[in-house]
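Worksheet: one structure, shown below.
For this depiction, one protein chain was excluded, whereas all remaining protein chains were kept in their positions.
Moving on, here comes subunit A:
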Amino acid sequence: MTAVEARPDNATEIGRDRRRKEDARLITGRTRWTDNINLPGMLHLAMVRSPFAHANITGIDTSAAESSEGVVAVLSAKDFDESLGACINAWPITPDQKTPDHPPIAGDRVSFAGEIVAVVAARSAAAARDAAEMVEVDYEELPAVVSLEEAVKDEVLAHPDLGTNKSALWVFDSAQAGTGGSVDDAISTARQDGIVIERTYRQQRLIPAFMEPRSVVCDPTGEQITVWSATQIPHILRFALAATTGVPESKIRVIAPDVGGGFGGKLQQTPEEMLVFAMARRLGKPVKYTETRSESLMAAHHGRDQIQKLTLSATKDGQVTGLKVELDANLGAYVAIVGGGVPVLGAFMFNAIYKFPAYQFNCQTVLTNTAWTDAYRGAGRPEATYAIERLMDELAVEVGVDPLEIREKNWINHEEFPFTTVAGLTYDSGDYATATAKAKEMFGYDELRREQAERRANNDPVQLGIGVSTFTEMCGLAPSRVLGSLDYGAGGWEHAQVRLTPTGKVEVITGASAHGQGHETAFSQIVADRLGVPFEDVEVLHGDTQIAAKGYDTYGSRSLVVGGEALVRAADKVLEKAKPIAAHLLEASVEDLEFTGGKWTVKGTDQGMSIGELSTAVFAAHNLPDGVEANLDSEATFDPENFNFPHGTHLCAMEVDTETGQVKMRKYVCCDDIGNIINPLIVAGQVHGGLVQGIAQALWEDAVYDDAGTLVSGSFVDYLLPTAADTISFDIDHTTSPSTTNTLGTKGVGEAGTIASTPAVVNAIVDALRPMGVNDVAMPCTPERVWRAINEGSAGGGTTDAAAPHFDPSTGMSGTADRPEGDVQ
C-alpha cells in the first residue's frame, strides 16, 4: 500500500498563500514557449503587410523574393482556395449585422495598415524576413476612414461594397424589457424638476501588449495535424480551424503550451494561425511563424475605442431616476471573433451598483480602416464602469455632496440581495457599505480631504484630488443559456476531469487554458482539500485538446468560478465512486463510513483508508464489490445559472502639479469583494497587475492613428507602458460576500482591478481641478491635456498625431517597421 499522508480534519490548502508552482519554469525559461519549438525540417514564415490603411492591390510581384536564398514559397491570396478557411465572427449581435468577409490574406483590397498581402516560407526566419522585403506589391490607394466621428458619417467607407460603415445597432430598453421604466420620461421629468447630466466620454484605443508576442507552429506530418499556438483559446481555435477549412476536427490537435500573457489579446482566431495551418498542409512540412513586436502592435487586435454619449437623470437631492447611453464602438476593419459583442458585455454594467428605475443602452458598432478591436482585460465592463463612476462624481458635484455620499444614497443595500437590476441581471451577493467603510479607513479619507482643503485654501501649486470608484462587474462567462439569448455563437460551460494514478497521485484536467493566471497552483489547492491529498501530489494538465478534450478556455474571469466548480464536482464524483469500494475493503456498510481528513473511516473505530490507498486497490482490482468498475476517474461539466458579480471600493489620491500638468499618484487603496479566496498571493498579483493596467488607460496608453490610418504609436517608444518605476505600492484588502452560484463561493478577480481603477484615477484628477472649473480631462490624462484643462478649461482635446523620431531622422520608427514600402500608383 502506498503511504498517502493523511490530511488534517480541517482542509488547509484553500486560503493559503502558496507560491505558484508554475513560476520556476516560467520565470527561468525552462519551459518551452511556442517560438522555442523546433521540429525537424521546419520552415519559417514571414508576412508581407500593407503599409496602407485602404488600397486596391493591383499587382504582386514575388519573383525576386522567390529567387532569394533559402526561400521555398512565396504566396498571395490567388494561390489559396477555400481550404485556407476564414476568420470567424462568433457573435453577430443583431440578425442584420453587416459583417465583411474576413479572409486571412487580402485579395484585391486591403482594409487596414498591417493586413497580410503575401506570405513567404523559407528555411530560416532571417531568410523569410529578407525575402518578404523583396515582394513588390502595387497599391492603388483609396480614401481611408479612421476615426469613429468620421466613420458614422458614412462619407468615406471602410468597405465600399457594404454601402455603410454601420455594422449593427444593439438596443436594450428597460421599458421594453419590463425591467424598468421609460428613460425618456425620466429625463424629461428631471429637466422640469431635477438634475440632468449630459456628458461625452472617449474610451481611447488600447493595445493588449502581452509580454510574449504571438507565435504559431503547425506540424502536418502526423495522423493528426498538430498546431501549437500562443493562444488563450485552444479549444475554440480547433473548432474554428475545422469549421472553416473542412479538415475534420478529429484530425486537428491544438496545443497552447505555456503562454506569456494575453489580457484578451490572445482571445482570437488569427489570420496568422490560418496561414500557418494552410502553409504547413500545402508544403507538407512543419511551419512556424512568430510575430515581431511591431507586427504585434500593428496587427494583433486592439481594445476599447468607444465614444459614450451619456444622459443621467436624478431628483434634486440626487436620487438617480434614469440613465441613457448612446455608444459608438469602433470595430476596426473586420468584426473579430467577439468584437461586436464587447460593447454589449458593457450593456448590463452601466447601471452598476445603483438602483436606476429606468435605463436605455444604444450601441452602434462601426467599421473603420484600422486594426480590428476585440476583448481587452475587462472587455466592455471597464468602459461602462468608467462612464457611470465618472457620472456619479458629476452628480455629487451637482448636488453638492461628497461622492461617496451620492453613491451610498443610490446603491443596493446589503439586505436587498439578491437584487434584480434595471438591466435584468440578478446580483447574488455583495456588501457595498462594508467594503466602502473599510476602504475609507485604510485610505485615511477624512484626513486627505482635510489636506485637500488646505491646499485649495493656500493656492498650492500642487493640488490634491480624491477619486472614487465603487465598481461592480459581471464575469465568469457562462451561463450558456444567457449567452445563447444574446446570439453568442458558443456556450460557456467548463469541463474538468480528475484522474487517480495507481500510486495515488492525482491528475486534474481542466478545459480552462491558463496563460499566466496560476491555475496549476490554485486548482491543486482546491483538489488537495477536496480529496485530502498533499498539494504536491496534484498535477494540473491543460491546454492540449488531446488531453483536455473539452473546454471553453480562459477569458472573462471564468476559470475559477466556472472551471473551479467543474473541478469540485469531478472530485466529488471520485469520492462517490470510491465510497462503496472503501466500505467493501473496510468490511463496513456504506452508512457507517465517514470521510474526514482525506480518509474514509468506520465510525467508532480507528480503521480507515485514504484515497491513495483506494486508488492502488482499484488499480489491482483484486477485491472490488460485485458490479463495480475498476475506475475512480470522474469528470464533470459545469454551467452556472448566473454570472458572478465581484465588487469593491477603490480610492485614489492624485497630486496635480498645476504648473506643468504632471500628475502623481499619492495613494491607492482598494477593498474588493471577490467572495472566498483560494490563494491570497495569486489574488494580490491579479489585483496589483489589474490596477496598473487600468491606471495605464487613465494616464499613459493610447493607440493613435494619423489621418491616413498609420499607427503612430507603433512601438513601445510611443505606446507608453508603465513599469514598476511609474507606479506606487497599492494597499489592498477584501470583504467577503461568498458567491451563491458556485459551491466554493468564489468570484472572478482577473479583470476587477482594471475595471475599477481607471475612473478612480480620472475622478481624482478632475476632483483636484474642480475649483478651476474643470469637469473633465480626456484619457490618457497627459500632462499637456491636464495643463490645457487648467488653462483653457477644455478637456484637453487631442494630441499631435505624430511620433518623435529617435532613431532615424527621415523615417522615425513608428508604424513603418517590418514591412516593405508599397509603390503608390
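The definition used in the following text is that a residue touches a chain if its C-beta (ideal position, glycine included) is under 8 Å from a C-beta of that chain, and two chains touch if they have at least 3 such contacts; residues count from 1.
Here is the rule we use: contacts and distances are computed from a predicted model.
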Consult the UniProt record of the chain that does not appear here and report its protein name from "Transketolase", "Carbohydrate ABC transporter permease", "Carbon-monoxide dehydrogenase medium subunit" or "Integral membrane transport protein". "Carbon-monoxide dehydrogenase medium subunit"
For a quick check of understanding: of A:Thr99, A:Thr292 or A:Thr736, which residue touches the chain that isn't displayed? A:Thr292
Contact with the hidden chain, among A:Thr94, A:Thr164, A:Thr189 or A:Gln662, goes to A:Gln662
Among the options A:Leu169, A:Ile728, A:Met772 or A:Ala802, the absent chain makes contact with A:Ala802
Touch assignment to the omitted chain, from A:Pro100, A:Gly181, A:Pro418 or A:Pro783, lands on A:Pro783
Touching the unshown chain, subunit A contributes residues 125-126, 129-130, 133, 292-294, 461, 659-660, 662, 699-700, 702, 704, 712-713, 715, 717-718, 720-723, 725-726, 782-784, 787-788, 799-809, 811, 813, 816-818
